[in-house]
Every structure is written in C-alpha cells, then in structure tokens.
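Here we show just some of the chains, and they stay where they sit in the whole.
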Amino acid sequence: MSFVRNNWYVAGWSHDFAAELVSLEITGQRLVLFRDRKDKLSALEDRCPHRLLPLSKGKKIGDTIQCGYHGMTFNGSGVCVRVPGQDNTPERANVCAFPIVERHGVVWIWMGDPALADEAKLFDIPELSDPNWHAHHGGHLHIKAHYLNVAENLVDPAHVSFVHPTTLGNAASENVPVHVATEGEVIRAWRWIRNAPPVGFFKEFGGFTGNVDRWHYYDLHLPSTAVIDFGSIDCAENCAEEDRDKGVRVFAIHFVTPLNENETIDHWMHLRNTASGESANAKIDGLLEMAFAEDKAILEAIHEEEQRPQSRRPVRIAIDRGPTVYRKRIREMIEAEAVDHLGEPVAPVFVDGNT
Amino acid sequence: MSFVRNNWYVAGWSHDFAAELVSLEITGQRLVLFRDRKDKLSALEDRCPHRLLPLSKGKKIGDTIQCGYHGMTFNGSGVCVRVPGQDNTPERANVCAFPIVERHGVVWIWMGDPALADEAKLFDIPELSDPNWHAHHGGHLHIKAHYLNVAENLVDPAHVSFVHPTTLGNAASENVPVHVATEGEVIRAWRWIRNAPPVGFFKEFGGFTGNVDRWHYYDLHLPSTAVIDFGSIDCAENCAEEDRDKGVRVFAIHFVTPLNENETIDHWMHLRNTASGESANAKIDGLLEMAFAEDKAILEAIHEEEQRPQSRRPVRIAIDRGPTVYRKRIREMIEAEAVDHLGEPVAPVFVDGNT
C-alpha cells in the first residue's frame, strides 16, 4: 500500500456536489457523497453492509440514503436508521462516515483515522484569501498512473523544456540547474532562467515579446498538493527572487488525489496577480489544459511500462533531487502510519523538515 | 467451485436449436449442441481432443461434427468415427457427451455424472400441462453476476418494493413480513399484501383500479429454478390463500443457468390462468423485461462490488430467511457431491426438507 491515509484529500470543487448522490473513489475506498437540505456534505462508505450494493445506486430520502435493493437507510453520519421488515437497527449495520470539509470552494475528505482529522492541517496559502489575487477553479485530469508519479512530476522543473517545449518551457532552460530545499512539510524545487525569450504561455498571456527573466517555483505540500509559482518579468527590471510579484505571476495549484494504485485525479486551479475576469480565466484554462495533456501522455506511458518486467534498477540523475526527497518523505509518512497502526510510539518524523 | 453438477440445467428453448452447431457454456463447461437428421439433440464437449479447437468452429457432416482443423469427426454420442490420415480411431479420442432432453419446449442438459441422469428429476409443475393455463416462452437475460445471487433474488420477496417500485411492487409492501417454508427440494417464501392499491403490472394487465389483495409466492426448486406465483384479486372477494386461482394469477418461471463463476443466464417464461393470445403475451413480456432489467442492474453492481476487497462480514436481517435457507441447502448439495466424488457414503441430506 502506498497511500498516506491520515490526510485531507480533495474530492472536487464545492460546486461539483449537490443533493444527488455522487460516487467516487479515494485511496482505493469507494465513497458516496451528498448534501443534506442544509447543504451540509456527507461522505459515506459506498457499500450497503447487507448485500454490498453501492449506496450510490440507491436514492436520497430527505437527508438519508435508502439502499436500492432492500431499503436499508442511512443518515449522513452513516448510522442505519431503518431496516424494512424489522423494528430494530443493529449498530453493526452502520457504515463508515468520513470527515469532510469545504474551504475556498474545495471539498476535502479525511481518509484516515477520524479521531486525527484536524482542520488545522488543511492546505492553505495566503493568496487564496488575498483580494489582489484572482482565483479560478479549473478542471480535473483523470490519469491512468500512480499518484506518486503524478506528484513527483510537480516537483520536477527539469521536465518542462522537454514535455512542454511550446507552452510552459523552451530550449533555453534545458540545462539550467534546479535548486531544491525542504521546509517543514513543503519541498521546494526552483530555477530562474534569466535573459531568455519568453515561453508560449507568457507570450500569449503576458504579452511579452523581448527577453525576460522567468522562474518556476514548485512547492510540493506533502503528501500531494503542489503550488507552482511561475512567471516572467522584463529582464531590464533585474528582478530579485523575492520581488517576483512585480512581474506577471501565476500559481497553478494541483490537488493530486489517488483513486487507487492505477488511477489518479489531478484537480487543478489557478491564481494570478493580474488580469481578473472570465476571458483571462478561459485563456489560462486553455493553455494549462494543453500543457497538462502533455504530462498525462507521458505519465500514462510510464505507468504502462512500469507494469512490464524490469531487469535492472532505474538510474537517478542530478535533476532528480526534488523527486528523490519527495519519495523519501512519503516513505517515512507511510511507515509512521504503519507503526502507529501497531500501537507503538510514532517516530518523531517531521520535527526537522530539512531531510 | 460453487456449482451443483448432478442437475438438469436449462440450455434454452427447443426452438433455439436446429441443425447448425451452437456453442454455449454451462457450469464452466463449453458445449456444442446440434440436432441430427431425426431432430435428436446432442450436447458434446466443445473441444477437439487433438489440438483443442472448439468443435463448434467445424462443420456438420450428416449426423456428425467434423473438426475444422484436421477433420477428426465425432458422432452425437461423442465417439470419434474418423481420423484423417489413419485407419484406426482410438477410444481416447472420444469427447464427452452430456445427457440432454426436451420437455415442454425446454432443453435440459445434465452436467454431472451421466450414470445419475434421471428424467424423473426434471423440473415440472402441473400447470405446464394444464389446458386452462396459457404458457409462453419468453426471453433470456445475460447477467454478469454469480448464479447464487441471481437465484437468491428469486426467493426474496422483500426486494420487490425497492427494486421494482413502479412495476411489480409499490410502497404498500415495504414492511409486510415474509414467510418462509421448505418442502422437499422447494424453498417457498411468500407474503400477502391485503387491501392495497394495485401495482403497475396488474393495473396494466388485470385492469384493476380499486384496492386489491395481492400475493407473491416464490418457489425456488433447488438448485436454481424459480416459480414466482403472483397475482391480485379484488379485496371485496376476501380471497383465501388456497383460492388464488379465482384472481388474476401469473407464474413467472426462471431457469437460472450458471455459465461460470461470473456470468449467468436466466431463461424466463410465463404462464397465466386468464387472457390467452399473442397480444397478452407481448404485453406481459414487455412488463417483465422492464422489471428484470431492474434486477440485472442491481445484481451486476453487487457482483462488481463483491470482487473488491472486503474488511468485514455482511450483516443479515429479518427478511433474509429465504436466501439464508437457500445458501445452506446449496452448500449441502455441493458438499454431498464432493463426498460422493471421494467414494464415501453420501450423507442422507434431503430426507427431511424442513431444514
């Protein structure tokens, strides 16, 4: 098993869920989601404990779900409130309910021990609440690949020149070295490309024509949320790293949710410090969709290849520092949960982020 | 293995089979069926013993099948009567032949020890020979589900209100208790719903508008043939259970044939004590097809879910008495065959049907 369970995973955007039953899978667990009459969201195990029919095949009755086979009925906390043909409702007929919260228009589900579900652990960044920034909830990408490969790609600036040569990257960045640092539960990989032609995205969106300084900061919040801060500025400005808000700056946020060992959904949104408005949203959506389709093709081809026999260990190269740190940290998180599960003291894993 | 082998299984209707080779699968065994020039049906193992080509890929030559690869030829008893290129036909080149009989327009094949094939064990009920009853061979439903789940559904009146709320059931029956009794190799589950609105089927077919008394009798003949006796009568008649022939009474017979562990075919026919004629046949066919499609959707969703990991045992509830007795009896039948196979005395399982 390669999932971190004690984590808030993104199930979708708030506007994806209404009163109707929605079935989805996270970390191999099938869930049914629905809103009650006060708009409160619930997430239950999507399986009737009687004959295993998915509850999502049943129907909403008020604020409850009625199973489509024999009518056993469950409230939003998973408590069985009716068994047709008998008076009692045994406690062991209840189904699991998963902690679920909404913030910034995003729906999060806690897939681990409910007692540990802590809203303080929800992903957040100040720009999501900053009125000078314009946020837009984008689409979602279904990728037939392992989520670790998807997330790893998001702490790996070196692929951009080769996978996205006409959109997010170009040849000028092929050999520019990558820096990597870890701070708490965030792994950062970044590089600046100074005094180079603008890439397709910023020609389209920023209107740059002459040479620019441009940057990529990949902040991977463990286990699988990435904030990619990328932008460009006229190289005459001689922009310092910390002043990049003076340029055209865009954040692409990827919420990487493992469905199971073979499928991943990447819900992505974007924020920017300029150009509010729907037409800019649509233009950025279009550019990002084109780029993400390029990643999807690569990641799915790799996933297929990983299922085939292998006779040697893959090689690791200089640009792999971000992914290498990422894999190590994920391994530690999963091991810590396993130990925890055995009832033994959890090793103090994250006291020093500079692993 | 979850099949009862010493049993007559339905392969189809008599009119489904002519001189042409027909390939089908029962209890995981591929068979080829064909009629000889006197219309006698044969069922052989559908595999040439030489290079394993299915015999159904070959061709009929007179009353024999010639393999499509090297021309080895078999008669309707499975005996190899020709090996091209040599004079002798070794006995070990014969293929298995399965006992096969036709009665009431139905084709039955014995899948177990041919020495035990006894036509006295063929399913029958008096109404099939009664000139006052109108029989009609319906269609067949291919269901991607285990046959035990399909058959169990046919001794389970409690699902009707929830799976068929607009056709065979309605809300009035949701909490009406179910009776279960066993007599020999028949498990009966039944209930009466008194003084309630008619269900869709009998509004359409019986023309009822006011309240009726209605009944469901599910007779599951082990291992997997179900006779569902359902009907309605004006509640002013105050009908006794044994007098239900005074009402509008319909039998739906389901011959449940396991193809393998994942697929089942339900050949269904119907009989009724009123309204002979083709137009009534078509109307009933249409109503039943609608209802059976509802069952199929539920059973296939359950089958998919059963293939996924399970962390706890399903719960059983009061309405499960029919299915629970059924599972117990099937287990006994399969165990008895296994013991038999070991050459030990078979336990006297069925002397008292009231298990």
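Letters are used for the chains, namely A and B, taken in the order the chains are written, and counting of residues starts over at 1 for each.
Throughout what follows, contacts are C-beta pairs under 8 Å (C-beta built on N, C-alpha and C of every residue); 3 or more make two chains touch, one makes a residue touch a chain.
Only a predicted model underlies this, so the values are computations on that prediction, with no experimental measurement involved.
Student: Quick check on the homomer: 2 copies visible, but what's the full number in the structure file?
Tutor: My count of identical chains over the entire file-defined complex is 3.
Here is the rule we go by: only the chains that are shown with their structure count from here on.
Student: Nearest whole angstrom, what separates the Cα centre of chain A from the Cα centre of chain B?
Tutor: 49
Student: Give every residue of chain A touching chain B within the complex, in rising order.
Tutor: 28, 30, 47, 49-54, 57, 66-72, 83-86, 90, 92-93
Student: For the complex, give me every residue of chain B touching chain A.
Tutor: 158-159, 161-163, 174-175, 177-178, 297-298, 301-302, 305-306, 308-310, 312, 314-319
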